[in-house]
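Sending over a structure as structure tokens; questions will come in a sec.
Here the complex is missing one protein chain, while the rest keep their positions.
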């Protein structure tokens, strides 16, 4: 299976280098990859439906417990077949749809990247590697939505989509790690065995919520759904492939996969049922107000995803069977409808449903495909859609809240019926406008794929056993340890479910004839955009950005003194907290306060000179006062047994004064003064810090001191290092490295001064 | 050549004084070191006579010491007493001293003597401007300097 | 500054200060002093000369650009730091000492070379800084 | 009173007093020249203090610091003069 | 005997240092302050250093003291000269009681050349105002 | 036979900085020797790394003075790894500098100062003495001052003034901390301090000292609320300079924090809350700073801050898992951040601006280059399996195990905002059409360069990208390395034993 996953990646990487060859007609060859993979997975159907599970594992990052482990069971097989099957058709379709496009190679590159990632996602048995693929699908989706990157709307949508799915991805990461943390493994099959441990763990709710977040964003559940209609800016093959058939189902897949691990709890059922229900109905209603074919399909996709989540939420065996069948149903008809829309768009140049009529006259095979797709979508027998719908009602009827849930399901299905017919039938009915008369049927590469898919929909409907054995049963086996046998039938006889189906068809038909898509409706609904999740989210994000400007503007306002006062304030806060919190200044003042006359003189001079430096209005006087401070320092060092320091301090001070003096006369006198308020504020800040430093010193002086090192130097400076001035011995021997670097500092400073003053750049060319 | 040699010896002596080690090696080292330094900083300088000056220097030293003590007392009284009795002013003193060294020595000695301060030498080196605390009579003041310091100094330096 | 008094005085002060700076350098291991202060004093000597005689004159006296002292000094310090590795298989910066005391300098070792490097670097750096400023002032 | 006591209790305080007086001039100014002169005098008297201090502590090494002070204190004065003259000339 | 010498040197030295300090406080103009401090302090410090030389009575200390005294004797007057003339450039006024000012109008204000007699002075100097430290 | 291996990087750096100074004005020589020096440096660093990897912690006692009396150099796994990363970034930036930095700047000792900078970094990583660390820090900051201001025009100088003031202040705080530490413990050797600080009774003072170190290093590593100098200055110097700054300068602060808080101070509840709180605020502040800017280099600058927060928070957790994450993140971040600023440099060379509103069409005009650039960009985001992804696993896990939900939230926030910002950058600079374009006069555009010159621009990016890819795809090695380092960090006895009882 690793090869199956890798082949797409390898192809994508190859295309970077040999892409030129794949811009022409030869591009269609790319389709061999999904077709080959499709065959590969078909090959496994037999074994899987017989109950086999194929498992492979490669060590990847064992230190993280991350393995490339793949598991092919009923669930992953279904998805793999969908991915490669729809993929094959989309690859073929693309060759015609984007014929001659100058970036066709890139498009195939992204598609293969996506396909590989998606395969990896559904096949992974390791949660972390699954996450890796999950993120890659988001990224490839980003690139595909933004494929027409000269359009601002495309870029915007790509960004929104990536934003939402990316956020979801991070939640998944959190969830995955948390599950790993709880269960001690990232292997999903091992987690299965610990379902009880997980659901009873205190972190369960957090883990579940994180997983929900991931699934809901990826599968466009309310209120995160809005990225999906935006994603329709992508070329139609992308909408078909990613945004209806496969990627958006990743969330559903996740929920499916984890319902044995996390399911069977109140939280699980309640959340999924309510979010699913809201989503399916909310977006089904939205269908009515759309005129763009892709918009209609997008909302109906969201609605369908809602149904899936809803079913998983119900969580009974019936519900899961319904869900697994509905996944297939949806893939077949929705992908077809998208491809059909693509053809219409490609040929007529518009997707506005109000302008499209009578196209059957020029696009007959397409019309046939559209019609069948609508049937499947509407659940009209003998299509597989009918089977799917029956199963849904079966599931709702046997749930806890049977009436409510069934009513919701009927309403949704009726609206989906309407949507399917509007998209699949309406453009082909009625009069053909003059401007469309010259349209020719496009290459079979474009109209065959939808036709193939709807045909499959009919075949599955007529022989539901195919569905039953190939995936419904295997999936149920995956979900339930003691699963009952699944029996799918087109005809159950006259019962309540049949009645509900009939009701749905009837309501749907009425809706179709009653409601006409108009621009007025679209304008009407757009009035409510301001309370729609999309606008709210964008407003929130704008608000956040506004807040960001405020925050950044406050902290990073450009004034050095502001920065310093924050830093100083921060230090005061910390030191103050530590030093004053338990205020015990039991300091031996007596021993610290002994003083002599000449010391008083120095201290007095120092203090006044410091204050003078700060407050004098003459810069020269300030420099001279610093000279006094330096001199007082030297004397002080001398009194306290540091002759080397005294010498150095004095020489350095003299040089510094010279430097000041040399530079000062090019600089202006002090003129600008900050206002008193700020000065007082800064005064308080600086004095507080100074005060804290004083307290700190006194406290430290109260502590005993360790003199081990000092004693060693006193003992060995002459004996071992042959010097008597211990300070110098430290500088050139004991700690000679310090000195080595210290002189390097001087060298660099001198180089810097030299460069700073001598280098004059003349041209703009400076980076 | 002679000047340099003398400077060299002088520097060597300073070295020996500084180090306080009066060994042959230290003398030689001091000589070599001074030679190197002089070589490094060599610049065309006026030639000076360094010989036959010792007796005059000693004489001059005592003269200067006397002047210094005398004037210091005068200044001390001025400083300590509450009233100011001085008559300060800046006087231009014509110079006989010609070379840089002569002028510099003279100016410095005048400055070191209390009550007087050499402010500057005119650009054409003809006049030394001296600030003094007591200028009772300008000509007398000038003569004092010329007959006292300048004469004795030039005797040593020339 | 155009004053012959300062000029003349500085002509005498320059060698004296330089001599003094070497004195400070050499005695550092035994008494207060060392390469750093020594270097500063030497630098100050040249700065004084520059004040009195003008920068160009001082540069002529120095003959080489003061900046050149820096790599030379650094190289000397560097060599004395790594010579134990190269010659004695001892760790970086280990003091190597001649067995017999040398006249004047006393016991001679790599520490002295190191300090000499410091001395040169300090002269070079201080002069580079100050001369550059004077030139651009 | 021993010599040390004399130096410690009479001489040093007096020299300190001298320093304080000079420092008062430093603060008063009024001209920058007065401050430079005061700074110079501070250092000169400081050399004296060091001399006495080295006697009290019996540490001849301290005289070396006096030497440094004597040698380079002068340079600040030169620098200030240089600055003031140059600035004045350029105006 | 040495102690007596030290007492004398130290006391005299301190008195001269004090003299310089009082002088710099009391003297009415900058030039007088410079004048007083240069010598009194030099003498005072020389004496104090002398006390140290006597105390240690060691050749190396004595030579060091000599060196310091020579340095001071060399640098103090040069410094006084520099700062004094600068003071004049800056236009620091002589004390009111001053009797004579031969320097008046002899500096060329732009080149700082100093003339030796009054005739050489250009007349344009007169209109320039005196300047004090503008930062003050 | 004494083992000198771990100080070889220092010797190479110093040797070449001296050589380069001797050949002051010969630019071609300097370019060549700088690259040669850095190549040798890389070789030596690899040698050091493998040596330490195989033989464990290495100690060199400078001056042959037994610890704690002299200065020791300690090459543990953390130090060796950082030395290696420094060498890699150094080589890349050195090549990049030789083409992107104009000759006028090179003529003023650029390469020599650059070597000094690397010297400082290597020294800081290798030293086992806290005061010596200060000295290395100083050579780093003085070199960075010079590099950030040299040839400075208006905004470069503005940036430099702020950079200087705040970094100088940081040094002062660092020194203050050192003074307090010495006053309390009487020693400077870190291994020795580990024991002596523990026996100090007054824990408040120890905490004060720790806080001072935190502030001192915090300014340098740009944590909230101490980072202001970074966005004010990092975008102003030549890209090569920003690149080495971005990659290594803030990280050396993080390194120092790790070292100090693992060796000398114990992270108590107070410090833990402080570090985690600051980490969260740093992530937040950096993230929204990046969100609100449009100059690419500035955006990257804020992202540096944001990601420093990840590491600071992880350090606060101080579990083995968290530290594994911190170390892994550090490794990843050094390479990627260096690369990003090089990329910004190339973008500047292509478009003469780095404002993303004013540029576009990069993908259309330079598709392969764009894809090359995409790798580090998305590595930064942490798109799996690229390098930025893996360390987050450990960090998040640690946040769960320590029940630090706010930190977890901040990690998610930071990752998300990085994703969004990079995607937006991609959308604006790479996808969008070039807005109206006015050709700068006297500016040599990328397309006008000779092929070899282009290669000099691209090569370093390729080198670093390759390393990033290795970190991502060979994450197992890096993870094992990080685990080993985290082990060494949490078990300081190993270090102490190596230093004090050789």
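By written order: A, B, C, D, E and F. Residues from 1 in each chain.
Definition applied: a residue touches a chain if its C-beta (ideal position, glycine included) is under 8 Å from a C-beta of that chain, and two chains touch if they have at least 3 such contacts.
Here, contacts and distances are computed from a predicted model.
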| item | value |
| --- | --- |
| Among "Fumarate reductase subunit D", "ABC transporter ATP-binding protein", "Dihydroorotate dehydrogenase" or "Multisubunit sodium/proton antiporter, MrpC subunit", the UniProt name of the subunit that does not appear here | "Multisubunit sodium/proton antiporter, MrpC subunit" |
| Chains on display which the left-out chain touches in the complete complex | A, C, D, F |
| Candidates F:61, F:76, F:138 or F:207 - the one touching the absent chain | F:138 |
| Per the touch definition above, residue among F:178, F:260, F:288 or F:331 touching the missing chain | F:178 |
| Touch criterion as defined above, residue of A:9, A:480 or A:718 at the omitted chain | A:718 |
| Hidden partner chain, residues of chain C it touches | 30-32, 36, 125, 129, 132-133 |
| Interface with the unshown chain - residue positions in chain A | 556-561, 564-565, 568, 589, 591-596, 599, 603, 606-607, 610-611, 613-614, 619, 622-623, 626, 629-630, 633, 636-637, 639-645, 648-649, 652, 655-656, 659-660, 663-664, 666-668, 670, 672-674, 682-683, 685-687, 689-694, 697-698, 700-701, 705, 707, 709-710, 713-719, 724-727, 730-731, 735, 738-739, 742-743, 745-746, 748-750, 752-753, 756-757 |
| Touching residues (missing chain, whole complex) on chain D | 53, 56-57, 59, 61 |
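Definition applied: only the chains that are shown with their structure count from here on.
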| item | value |
| --- | --- |
| Most distant chain from chain F, judged by the mean position of its C-alpha atoms | B |
| Geometric centre: closest chain by C-alpha means | F |
| Separation of chain C from chain E, taking each centre as the mean of its C-alpha atoms, in whole Å | 31 |
| Length of the line joining the C-alpha centres of chain A and chain E, rounded to whole Å | 78 |
| Residue list for chain C, restricted to those that touch at least two other chains | 1-3, 5-6, 9, 16, 20, 24, 31-33, 37, 41, 44, 47, 67, 70-71, 74, 78, 92-93, 95, 137 |
| Per-residue overlap in chain F, given as positions that touch at least 2 other chains | 14, 21, 62-63, 71 |
| Chain C contact footprint on chain D (complex, rising order) | 61, 64-65, 67-68, 71-72, 74-75, 78-79, 81-82, 85-86 |
| Footprint of chain C on chain E - complex, ascending | 71, 74-75, 78, 81-82, 85, 112-113 |
| Chain D-facing residues of chain A, complex | 596-598, 600-602, 604-605, 608-609, 612, 618, 620-621, 624-625, 627-628, 631, 634-635, 638-639, 643, 646-647, 650-651, 654, 657-658, 661-662, 664-665 |
